[in-house]
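The other protein chains are all here in position, but one chain of the complex has been omitted.
On to chain A.
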Amino acid sequence: MAAEIRPKRPFRWHIGVFLAPAVLVYTAIMILPLAGTLQLSLFRNIEQHQVFVGLENFRTLFGDPNWSVNFWNALRNNTWFFIIHMLVQNPIGVMLAALLSSPRLRFSAFYRTAIFVPTILSFVIVGFAWKLILSPLWGVAPHLLDLVGLKSLFTPWLGKEEYALTALSLISVWQFVGIPMMLIYAALLSIPEEVIEAAECDGITGMSQFWKIKLPLILPSIGIISILTFVGNFNAFDLIYTAQGALAGPNYSTDILGTFLYRAFFGFQLQVGDPNMGAAIATMMFVIILGGVCVYLFLVQTRLRRYQF
């Protein structure tokens, strides 16, 4: 064949071909449903027809006390849920990772696995198991406390308004503490030996080595973990639903945005589902999460110092 010389550079089809699967799948299962939800939130079912009502659903959500009280309550609870995770789960995760990466620790592979196992359990199992553990009737918790003479400390935590949400947050922490641990553990392992050795030459060892050398180096990972926790917590639903039911009792004290959305969207018992109001709540959740992620990306991440080795 005679060689054909084209002056123009050929269109690079392979780029499109390689991108196509990801773009198509992502569009089909993420972007379209998201757009569908946003669209649904702008409509209302009036006499069996979907009618465009603009932002009317949001006005109901924030203006009608029947909705707004529940919404703010859910948002407040959700924020507390998140705070507990940030204050308990992530520091414990970092601590466990620091302990695990210590060369003197024996059986570290065993601990690593054992601590990570709850993460891969189903919410249904975790919710049910903890409900049983904390059960005042057959649970091991009152019994164990009794053995050490602290029975008086036991209360039916999951049934008390003032404790239920905190108890559930801690259950969730127990389940997911493996994730920050693994990520930080990986980050700690990637710190080059030379840096550590140089620190040791300068006389920085032990705790101060962790605070002054290792912690600054793993800060970007901690940032990523915080944002993952944020997104995960504001999307949470399963644990509350399996442990407390869709009404998130007692007295809505464990109601978070996920359960509130569920009741609005699908209905519950005699309450008929309202997909449009549900979509409005889902949109608000999207906005909250988007806002949080943006704050992180533009305000926090740009200020984090990165070290290249």
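Here is the rule we use: contacts are C-beta pairs under 8 Å (C-beta built on N, C-alpha and C of every residue); 3 or more make two chains touch, one makes a residue touch a chain; residues count from 1.
The definition used in the following text is that contacts and distances are computed from a predicted model.
Peer 1: So one subunit is absent here. Using its UniProt record, which name fits best from "Putative transporter component", "Formate dehydrogenase iron-sulfur subunit", "Nitrate reductase" or "Probable sugar-binding periplasmic protein"?
Peer 2: The chain we cannot see is recorded in UniProt as "Probable sugar-binding periplasmic protein".
Peer 1: Out of A:Ile46, A:Leu137 or A:Leu299, which touches the unshown chain?
Peer 2: A:Leu137
Peer 1: Looking at the full complex, which residue from A:Pro118, A:Pro156 or A:Gly223 touches the chain that isn't shown here?
Peer 2: Spelled out, the listed residue whose C-beta touches the missing chain is A:Pro156.
Peer 1: For a quick check of understanding: of A:Thr113, A:Ser208 or A:Gln271, which residue touches the chain that isn't displayed?
Peer 2: If we include the chain that is not displayed, A:Gln271 is the one touching it.
Peer 1: For chain A, which residues touch the unseen chain?
Peer 2: These residues of chain A touch the chain that is not shown: 65-67, 131, 134-138, 142, 154-161, 244-245, 247, 249-252, 263, 268-272, 274.
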